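The complex is shown incomplete by one protein chain, all other protein chains being positioned as in the whole.
Every chain is named by a letter (A and B) in the order it is written, and numbering of its residues begins at 1.
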Amino acid sequence: MADITIQNLVKVYPGGNERANDDVSLHVADGEFMVLLGPSGCGKTTLLRQIAGLELPTSGAIAIGGRDVTYMPVHQRNLSMVFQSYAVFPHRRVRANIGFGLAMRGMSKAEIDKKVDWAAELLQLTPYLDRFPAQLSGGQRQRVAVARAIVVDADVLLMDEPLSNLDALLRLSFRAELKQIVNQIGMTTVYVTHDQSEALSLGDRVAVMKNGRITQLDNPLRVYSHPANTFVGGFIGSPPMNFVDGVVHDGQIDIGGGSFRAPEGAEDGRYTVGVRAEAITLGDPADPHTVPAKVLVVEPLGSATLLTATVGEHSIKVQVPADTQVAAGDQVKLSVPPSAVRLFDLDSGEARTP
Amino acid sequence: MSVSTTAPAKERAPQPSPSRARKRSPALLLILPSLIFMLLLFAYPLAQGIITAFSDPSGGFTLGHWERMVGDNKFIPALRNTMLLIVVLIPLQFAFALAMALLLQEKPRLSGMYFYFWAIPLAVSDLAAGLVWLSIFQDRGYLNSVLDGVGLPVVSWLHYENTTTMFIAVLCAELWRATSLVLVIVVSGMQGIPKDYAEAAAVFNANYWKRLRHVILPLLKPSLQVALILRTILAFQTFAVAQALTGENFPLLVGETYRWYNFLTNPYVASAYALLILGISMVTAVVYLRVLRDQSQVGKR
């Protein structure tokens, strides 16, 4: 096992002008679970493939465990990977699939069998060892792919959207299992996904990517609560963060149609104001710091109820407890705690919260 | 255990299952013309050919034509040449086609143009191919011109006494003409293999040769099998290339059939030859299918 250092990595695909990766620097500590998160085309998979050696960087450097691997051929890097398509070899039985990496490393037959049995046990594949992949379900093939990846003694485990081909129910249950397994073996892991809930639930840290760059690198809770810019706030969370234009003056934020208290130490000026839906509560009508709003839509989600409300000309999502008595058309007062308010630059969208 | 929830339903256009009984009639109606046509033009001549090969002019049964065929002094050379050609040509051709396909797989610049060049002989007839190589191998041909130009002695490649050089000439022409067919089948087979497999193998420490041996070749096996059977059967029918290059001097089985029919006007012996070629082709195809049976497909579909 080892750490990964990436310095000023730039990738331009041949024949293209755009930088798929634009000056990316990143350090993944030994044993850390790093998630690369972003919409499609943000360069997260390109970055992963360069760590794997499946693409060669245009400039910059990559080191694994202190050893330069920037241009090293893939098969010399001592890696392990789970592919989005699983890439489980259809012509090999499950046993030979799991043992593939071991066999390529020249391990003895007895040792391979021992390790394969261990991995199969861990992923509940023991009854299927003598089957061909065509005889397995999609979920089982996925397990074979994971078993093949964890059985080798690799420096780094790479995962490229491993759960995206599973259906929603299976994805949720396997996510927890995957986290447990990776925790148990303690491998340095880089995990690519476009699914923010996956990123938050799995990662020790999350690198949010946009346009080939890392736009925020933090632990999951901070990425969620303190987005570095409006892009991250809008990408992460369901529903995404509410954004409205507002003016801070004398410790108050006026969003047109209502005002509430600004966070401590906010400078006067015009901002994009961001608040998470679940931070907003239905407040006491007597409280002067509440904002009058009209409920447009009520969506019970089971665990909570999601309201779409209008404040002035803004549309705002509010998440309230499931037992709240509220109906479309109701006039309500919204209470916004100052600690939950995030301020962003009006032009660049970068966080300005003190 | 995880449940098999991902249904492969999207992969293939579903067969319309309702009212099968009603759909059967249009299907039979649609294939009927082709069935009649082929029975008339395949089954009937085939039966006729078998009868001809075993009957004397008065209509009785005889093995005389077969004896005459085997006893002819060109029979053994024709059989030997045909077999030798196949044994040498097919492995060479497959190695060559595979190398070409792997080169294209690396996506070199201009690969589209290369593929076009390499596919041109696919549509060239065997007769034309023979004539093309005649311009190279004839005594005053381009090969001897080049040899002479660099100060090497010239060779009578196609002289009737030089069996070996005639063989080389026919081999070159066939390699040039018919490798394209193998190439196209292999390339389309390779395109059907997602690149993830090779990438996964590389990630798990397999170098290029190991990837080839453990992943690409096994996955290519169905395509190779098809190409092998098709190409071998066609190789038994090699004829016009040798005719164009050597005339009658390099006898092959089909060439002998042609000679017996056209020049010796003996359809009986010609039919015996034709049946012999058919028999050898069929046996070869069956042997290939047995030897190359694919295990991983057992559970599929």
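The rule is simple: contacts are C-beta pairs under 8 Å (C-beta built on N, C-alpha and C of every residue); 3 or more make two chains touch, one makes a residue touch a chain.
Heads up, the rule we're going with is that contacts and distances are computed from a predicted model.
**Q** The hidden chain: which UniProt name fits, "Calcineurin-like phosphoesterase domain-containing protein", "Cell division protein FtsA", "NADH-quinone oxidoreductase" or "Carbohydrate ABC transporter permease"?
**A** UniProt protein name of the non-displayed chain: "Carbohydrate ABC transporter permease".
**Q** Just to confirm, in the complete assembly, which displayed chains does the hidden chain contact?
**A** Over the full assembly, the chain not pictured touches A, B.
**Q** Give the residue, chosen from B:75, B:176 or B:250, that touches the chain omitted from the document.
**A** The one listed residue touching the chain not shown is B:176.
**Q** With the missing chain put back, one of A:2, A:26 or A:275 would touch it. Which one?
**A** For the chain that is not drawn, the touching residue is A:26.
**Q** Since one chain has been left out of the picture, which residues of chain A touch it in the full complex?
**A** 5-7, 25-29, 32, 56, 61-63, 68, 70-73, 205, 213-218, 228-229, 350-351
**Q** At which residues does chain B meet the chain that is not included here?
**A** Residues of chain B in contact with the hidden chain: 13-17, 20, 23-24, 26-28, 30-31, 33-35, 37-38, 41-42, 44-46, 48-49, 52, 99-100, 103-104, 106, 108-128, 130-136, 138, 140-142, 144-146, 148-149, 176, 181, 184-185, 187-189, 191-192, 222-223, 226, 229-230, 233, 236-237, 239-240, 243-244, 247, 254, 257-258, 261-262, 267, 270-271, 273-275, 277-278, 281-282, 285.
Criterion: only the chains that are shown with their structure count from here on.
**Q** Calculate how many whole Å lie between the centre of chain A and the centre of chain B, each centre taken as the average of the chain's C-alpha atoms.
**A** 53
**Q** Provide the residue numbers of chain A that touch chain B in the complex, in ascending order.
**A** These residues of chain A touch chain B: 52-54, 73-81, 83, 85, 87, 89-92, 100-101, 104-105, 124, 127, 131-132, 134-140, 143, 148, 152, 158, 165-167, 169-170, 173-174.
**Q** Enumerate the contact residues on chain B facing chain A in the complex.
**A** 1-6, 194, 196-197, 199-207, 210, 214-215, 218-219, 221, 294-300
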